[in-house]
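I have a structure here, written as structure tokens, and I will follow up with some questions on it.
As you look at this complex, bear in mind that one protein chain is not there, while each of the others sits in place.
Residue numbering begins at 1 within each chain, and the chains themselves are lettered A and B in the order written.
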Amino acid sequence: MTQDTASVPALRAERLGKRYGPVWGLRDCTFAVPPGGIVGLVGPNGAGKTTLLALTVGLLAPTEGHVAVFGQRSRAQTPLAMARVSYLAQDHPLYRGFTVADMFHFGRSLNPSWDQALAEARMAALGIPLTRKVKTLSGGQQAQVALTMALAKRAPVLLLDEPVASLDPIARLDFMRDVVAASAESGLTVLIASHVIAELERLCDWLLVLNGGRLQLAGAVDDLLAGHAVLTVPRQLADADLPGRVIERTDSDRHSTVLVAAAPELVLVAADRAGWVAQPVGFEQLALAYLRRPPGQAASLAEPLGSVGSAGRAVAS
Amino acid sequence: MFRFRLDGSSGVPPYLQLVHQVRQSLLLGYLREGDRLPTVKEVAVDLAINPNTVVKAYRQLEHEGLTAGRPGQGTFITASLAPSAEASVPSAAAAELRRSLDRWLRDAAAAGLSEDAITALIAAARRDAAMAAEPLAAAAKERAE
Partner (left out) sequence: MIWVTWRQHRAQALTMLGVLAIIAVYALAVGLWMRSSFNSDDLGPCVARSGGADCAATINSFFQQFNRGPVMPLVILFFLLPGFLGAVAGAPVLGTELERGTWQLAWSQTVPRGRWLAVKLGLIITALVVFAALLSAIMTWAWGPLDEVSIRLTPPPFNLEGIWLPCALLCGFGLALLAGLLLRNTIGAMVAGYFATEIPFLITTLAVGPNVFSTTKTVDCTGALCRTASTNTVPPVSGHLGDLVNGVTHAGNHLVVSYTPASAFWPMQFLTGGIFLTFAAAAIVSAVWLLHRRTT
């Protein structure tokens, strides 16, 4: 993976936190995402995904810390900051009484960088007439119109909040295909929030795991997968005798299956010597393991992992 | 154009699936030297996967000497794995491998393994070897470089 130390991260959060009354929706969130990739934001409902996205686009103001898009803090609510992020909210809200043409007129009126040609081309390719009223479109078509609104804004960062949750499988695939195409074409940085981990595996090259308002894991997928291994070891082996750090341990009568965070050569050497079985960890397995950890505990874990592979880029320290 | 397919539930990482499909097509003769593979963007959009995954797969294939990228033109097949190319393997080594395989099959039958059990055993051994060796070893090699 190429690394340009001078490049500005597409998204950077520093101790970001948001409190709703007595409850913290998000706490102590620190990460830095490089530009150009597709980032998966994973976590159960209520984990703080929507809060994080809303803070990034500037719809909410942080209680503590800050988040910046290509160096511009989202708190500013200036046109300069707002022009950098496109946002597709959950359930893709649209003005239901508007026609598709009206929606694009809306986009044109409120965005100087609006690309009307792109919007119309997408509608033509999808077979959606501009004169149709939004409320007469199917769920999948509405999602596509909403995506078009976000893409035609031509912002360098695109945030999608559970974009395919309400779509049938075919509509889902078509939607994600269009996101991938946009990402490949224009070097867009995409952040997709979802609670369905399996769907994100094929899409993401960067991962953020959120639970209970805390960031459990952050890093490039390749680095994270390379930096973890699943070891099958005798039951009586203590955690301290294992290489790296134990993330999750499952004990049976005579053996234990342990997910460790450790450099690959450490794992290979140790496994080879002791006769353990070492296997790579799957994407979903890794995300779930970090999700299952108590919120807040893994925060310190994310930092050392940042030094695996793309040095220091995973987490700003 | 060569079309890939992804099996989301197979447990095999997507980029490896792409690599295997190219290798398998080469073995079966469906891909020949000089054929052009689809662009990274074409594959990514077709399968709705991250373009970097395709990049990784193509890089792996290039590393194995199966493909080569020509700037501005695309990625092309540069080798053949079809049975006729077995000539690259020394016949003595190939003959010895074949004898040892025959011996193993006789031993397995004598031990009472059914046809299905033999097939399953071979498949499991190959899977474990592929999964255990590749990413960890590749990553370790990358680190050592």
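Just so it is clear, a contact is a pair of C-beta atoms (placed from the backbone, for glycine too) under 8 Å apart; a residue touches a chain by one contact, two chains touch by 3 or more.
Keep in mind that what you see is a predicted model, and the values were worked out from it rather than measured.
Q: For the chain omitted from this view, which of the shown chains does it touch?
A: Listed by label, the shown chains it touches are A.
Q: Using the definition of touch stated at the top, determine which of A:38, A:69, A:89 or A:119 touches the missing chain.
A: Per the contact definition at the top, the residue touching the missing chain is A:89.
Q: Using the touch definition up top, pick the residue from A:19, A:75, A:132 or A:255 that touches the left-out chain.
A: With A:19, A:75, A:132 or A:255 as choices, the missing chain is touched by A:75.
Q: Check each of A:68, A:100, A:123 or A:149 against the chain that is not shown and name the one that touches it.
A: Counting the whole complex, the residue in contact with the absent chain is A:149.
Q: Which residue among A:105, A:177, A:245 or A:293 touches the omitted chain?
A: Considering all chains, including the one not shown, the answer is A:105.
Q: Which chain A residues would touch the chain omitted from the figure, given the whole complex?
A: 54, 57-61, 75, 77-79, 82-83, 85-87, 89, 91, 93-98, 102, 105-107, 109-113, 149, 153
Assume only the chains that are shown with their structure count from here on.
Q: Where the CA atoms of chain A average out and where those of chain B average out, how many Å apart are those spots?
A: Whole-Å distance between the two chain centres: 31.
Q: For the complex, which residues does chain A have touching chain B?
A: The touching residues are 37-38, 173, 176-177, 180-181, 183-185, 198, 201-205, 222, 225-226, 229, 263-265, 267-268, 277-280, 282-283.
Q: What residues of chain B sit close enough to touch chain A in their complex?
A: The touching residues are 6, 8, 11, 13-14, 40-41, 44-53, 56, 131-132, 135-137, 139-140, 143-144.
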